[in-house]
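Removed: one protein chain of the complex. Kept in place: all other protein chains.
Letters are used for the chains, namely A and B, taken in the order the chains are written, and counting of residues starts over at 1 for each.
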Amino acid sequence: MTNPISINEVPVNPEIIQDEYLIYKKPSTLTDKPFHYCPGCGHSTVHKLLMELVEEIGIQSDIIGVAPVGCSVFAYDYMDIDMQEAAHGRALAVATGVRRMLPDKYVFTYQGDGDLAAIGTAETIHAANRGENILCIFINNGVYGMTSGQMAPTTLAGMVSTTSPFGRDVKTQGYPLKIGELLSLLPGVAYVTRQSVHTPTNVRKTKKALKQALEYQKQGLGFCMVEVVSNCPSNWKMTPLESLKFVEEKMIPFYPLGDLKVPGGK
Amino acid sequence: MAKAFGEIIIDIDKCKGCELCIDSCPQNTLALAPKINQKGYHYAIKVQDNCTGCLNCALVCPEGIINVYRKIVK
Partner (left out) sequence: MGELKLMKGNEALAEALIRSGCDGYFGYPITPQSEVIEYLSREATARTGMVVLQAESEVASINMIYGAAATGRRVATTSSSPGISLMQEGISYIAGAELPCLVVNVVRGGPGLGTIQPSQADYFQATKGGGHGDYHLLVLAPYNVQEMVDFVKLGFELGEKYRNPVMILADGAMGQMMEKVELFEQQTRKTSFADWATNGKPKDKERRIITSLFIEPERMEQVNLNLQAKYKAMQENEVRYQTMNTDDAEYILTGFGLGSRIAMKVMELAREKGIKVGLIRPQTVYPFPYQVYKDIAPKVKGILDIEMNAGQMVEDVRLAVGDKTRVEFYGRMGGIIAEPDEVFNYFEKVFLGDK
């Protein structure tokens, strides 16, 4: 790790700091409120990507988001679009209500693994099975973040959490649930992909997947899920960089990245 | 051959010192500052004048607080 004590700042070159050379800045569709998420948390990165797309595609007035209970329940503080909070697990039922009333708008949910794959499994499977034309963004961090690190359905075998303090014992606590694979079997589901945001390349791919899903929604193809294998440095009790390493070395081997289902395809 | 000159501006008061940008920079342009910001975090700063404007740091920065400039000189 870099030692912060021995470093000097280098002045910027004003010749390059010109509007014409600007290639990245935070999208205007994010509010000025600083994220409350912990340092290095993938939630922030995914919020950012989604709002970049809303700005780029120009759909700020045409999109409604649903964020249920979980660390991201405050998503509406940051995303400058019409939003609804939902009860824990109920996002896809709530979004179904929105979708059925507003057939011409974009509708998405933004859910954690406890929300989507434990308490809300029924709502998830049935919304998917009805082929609701909704984008479901699923943040898989293998843990209950908001309530301080209890086991989630996605917690890896042997992984320590506050309710699996000796490591998840699959014999008594069940197996980690691959909800993406499960949903990809349903005919109402158009697109399921699993991505991550732990490297710049993966960030680009996640953004591409989200864009693809919004495009499919516009075409009315049905239910799309973009799963993001993410981190929870605070509850994993790791530094942000250690948590990215854990994503790479432990999470992704069990939750392999890539498309699980594409329209008209496998 | 064209050469890319990059420059970044970090909104340091919103930085949480997560070091994701530092880790992702192929040029080792960035490091954590010895000082802390209003929030009490050591914040990311530029410590070398060799940025190419590759965007990596901005992509991974969860807070979205890095502006990147890039000038291509033929």
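Convention: a residue touches a chain if its C-beta (ideal position, glycine included) is under 8 Å from a C-beta of that chain, and two chains touch if they have at least 3 such contacts.
Fair warning: this is a prediction, and the values are worked out from it, not measured in the lab.
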{"item": "Chains shown that the absent chain touches, full complex", "value": "A"}
{"item": "Identified contact with the non-displayed chain, of A:I16, A:L49 or A:M83", "value": "A:M83"}
{"item": "Given A:I16, A:L50 or A:V66, the one touching the chain that is not displayed", "value": "A:V66"}
{"item": "Hidden partner interface residues of subunit A, rising order", "value": "60-64, 66, 73-74, 76, 80-87, 90, 93-102, 105, 122-123, 126"}
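The definition used in the following text is that only the chains that are shown with their structure count from here on.
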{"item": "Rounded Å distance, subunit A centre to subunit B centre (Cα mean)", "value": "24"}
{"item": "In the complex with subunit B, residue positions of subunit A that touch it", "value": "1-2, 4-10, 12-13, 15-18, 21-27, 30, 34-35, 37-45, 48, 197, 199-200, 203-204, 239-241, 244"}
{"item": "Interfacial residue positions of subunit B with respect to subunit A in the complex", "value": "5-9, 14, 16-20, 22-24, 31-34, 41-42, 45-49, 53, 55-56, 58-71"}
